[in-house]
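Excluded from the complex is one protein chain; the other protein chains are retained at their positions.
Chain nomenclature is as follows: A, B and C, assigned in order of appearance, with residue numbering initiated at 1 for each chain independently.
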């Protein structure tokens, strides 16, 4: 059984705009994609709209692996949203 | 005017076989090559023959620059004879 | 020897290199990245994704071990607030083959600079801040290693 919730973690300016580094949400249906969820979060408005309104600026990881935004969330426990990494 | 003598320096097993690390000889005529001089030195026999008998095993420098053995000695002050370098 | 550390504190390069030299391979290559203090920069703030970083760096070090005949690899990456002149990242590799040591060192630093889950925020003397944007150039370089 999948966890009843999904943890979302934010980094860099996504974190700053959203105003938090982590949150838990009720698990969405398993066939929705990262991009779908990003659109739903952006629709909250405010910092969410600012951070997540333009998905081309975002990158994502599911359970600590980089994935394209078109990936279905499935039973992942953790989604991370962030700008392209800038390394060391 | 060229120096009246030519200094020859030897390294590695060439030095060991010849039995000295340096010597001065009367300057040979300016048109003879390193290979000619190597042959003349080898003709001394003994350690010279052993060290210098097979010119394919030798490398040379004139005034601290690597040169092919066919190079004329000209007015160089120092000839070095040694095996191929083995670096650091 | 395989050592990966993601840490806020500075590190002792001499100790890292001595450990790699002691492996007996004959060749040790290293790269150290240092904060540049340009354009009024007073600090670089490195944020990372802890749950991901260690696992990802472990994986890329294993890739390097599979690709080159290495006796040892050491990777240290700092996070937090770093001032100009401070070390950010260190990669050291040891091998019997100097080309293997040098190439794997280049491969690892290219990966760290372009794919490790770190983000950098610049702090300037006038109070301004700016998140550093990813450079397409770095991506192209890391892709040049294939794989």
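In the analysis below, a contact is a pair of C-beta atoms (placed from the backbone, for glycine too) under 8 Å apart; a residue touches a chain by one contact, two chains touch by 3 or more.
Given the structure is predicted, the values throughout are model-derived calculations rather than measurements.
Among the displayed chains, contact with the absent chain in the complete complex occurs for B, C. When you scan C:4, C:28 or C:43 for touch with the missing chain, the hit is C:28.
Residue-wise, the contact with the chain that is not shown comes from C:13, picked out of C:13, C:42, C:65 or C:132.
By the touch definition given at the top, subunit C reaches the unshown chain through residues 12-14, 17, 21-22, 24-37, 84-85, 87, 96, 98-99, 101-102, 105-106, 109-110, 113, 141. The set of subunit B residues touching the chain not shown comprises 9, 11-13, 15, 61, 64-65, 78, 80, 82-88.
The criterion applied here is as follows: only the chains that are shown with their structure count from here on.
Averaged C-alpha coordinates put the centre of subunit A at 27 Å from the centre of subunit C. Subunit B and subunit C have CA centres that are 50 Å apart.
Centre-to-centre separation between subunit A and subunit B, using Cα means, comes to 74 Å. Counting partner chains per residue, subunit A has no residue touching two or more of them. Shared interface positions of subunit C, defined as residues touching 2 or more other chains, are absent.
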